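Encoded as structure tokens, here's the structure I'll be asking about.
The complex is shown incomplete by one protein chain, all other protein chains being positioned as in the whole.
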Amino acid sequence: MVISLRKARTLIRKALEKGRELGLKPLSVIVLDAGGHVIAFEREDGAAPGRFAIAQGKAYGSVMLGMAGTAQMQRAEAQAYFMAAVNGVYGGQVVPVPGGVLLRDRKGAVIGAVGVTGDTSDNDAIAAMAGIEAAGLTGEI
Amino acid sequence: MVISLRKARTLIRKALEKGRELGLKPLSVIVLDAGGHVIAFEREDGAAPGRFAIAQGKAYGSVMLGMAGTAQMQRAEAQAYFMAAVNGVYGGQVVPVPGGVLLRDRKGAVIGAVGVTGDTSDNDAIAAMAGIEAAGLTGEI
Amino acid sequence: MVISLRKARTLIRKALEKGRELGLKPLSVIVLDAGGHVIAFEREDGAAPGRFAIAQGKAYGSVMLGMAGTAQMQRAEAQAYFMAAVNGVYGGQVVPVPGGVLLRDRKGAVIGAVGVTGDTSDNDAIAAMAGIEAAGLTGEI
Partner (left out) sequence: MVISLRKARTLIRKALEKGRELGLKPLSVIVLDAGGHVIAFEREDGAAPGRFAIAQGKAYGSVMLGMAGTAQMQRAEAQAYFMAAVNGVYGGQVVPVPGGVLLRDRKGAVIGAVGVTGDTSDNDAIAAMAGIEAAGLTGEI
């Protein structure tokens, strides 16, 4: 299953709406395909200029490792040098915290990932899940 | 003047519509702010996975040099080693061809750039301009 | 459609056999998935140590641009600075010559790419196509 641009748009729009509803800081949301390549990205007015790279890093590490942000954070806390090394082999593009969410199809295969950044990592993940559900997809935090 | 996410969305949507209207290949469109940082990006279904980097390269070089794609291309054709050197100092992120369009405010100050890729460079620029006009902005090809 | 490891193995084995049959120099063959990530690679005895990167570069550029080696070479010959710039945005991983072959499914969607290196670019492409046909896939040189 391939994530269409139409679904990616819905996902981003709804994740941002969730952020407004909860009164979160300005968010940035990215949707990557199963190869870790960008389908769509939006940064809300008022967000810091460097948010693209953080959103991408959360989602990119999730796809490349097949491991969502929460699991990456646990590994980073247990074995910091391992996640540092993983970051080396992926060109420094991995941000191992919640807000990186794996997207799976009905059979469980990874079809892409979402990265949200701007508020706390946990709130970022809540906004991501709201968008994922609105787009009819299944997310793994 | 700052480009709002609302304007960036309109710009991208209308650029993609122009591509459909003209029967172009699947397009990818990026909008950068005055610092060269991503505000929004969309890649149409069927576009090659690497299109983000090319769209970004067209727009990034435009902002960083204050020179749109056509002028960059002329410089590249007249003095290839200069643009190669420029690419070195900007980390290889400059793609000096049409489809990179500068955005200016009424006083002529650069407020960002658009990058479109997917069809011929000239058609990419046409789609970019359609989006820019629909968003009420002024573009320099 | 996803390229299985089983198919990738058949493809590589048959491409190498073709090279032996034609008396080519030692070959190296890579198979990438639709996101440009390595599924399998083999380097024949006697090949130079750096062949992995060349095989990967031929196949990676093909996937990322959605353009096979022959088309990349034509673009490089017509507009050298453009392909140099493309190489910049893809981290110097693009080798724009024949031997990079796109793999498509029945609907024409890109499902991956093959990269062969070791002999002349044209012979590399012949070996690639032999492997691709033996694996029941469709290649675009």
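Going by the order they are written in, the chains are A, B and C; count residues from 1 in each one.
Everything below uses one rule, namely that a residue touches a chain if its C-beta (ideal position, glycine included) is under 8 Å from a C-beta of that chain, and two chains touch if they have at least 3 such contacts.
Since the structure is predicted, the reported quantities are computational estimates derived from the model, not experimental observations.
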Visible contact partners (per top-of-document touch definition) of the missing chain: A, C
Residues belonging to chain A that touch the chain removed from view: 34-36, 63-67, 79-82, 84-92, 109-110
Interface with the unshown chain - residue positions in chain C: 2, 4-5, 8-9, 33, 35, 37-45, 49-50, 52
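Keep this in mind: only the chains that are shown with their structure count from here on.
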Euclidean distance of C-alpha centroids - chain A vs chain B, Å: 25
Rounded Å distance, chain A centre to chain C centre (Cα mean): 31
Residues of chain B whose C-beta touches two or more other chains: 49-50
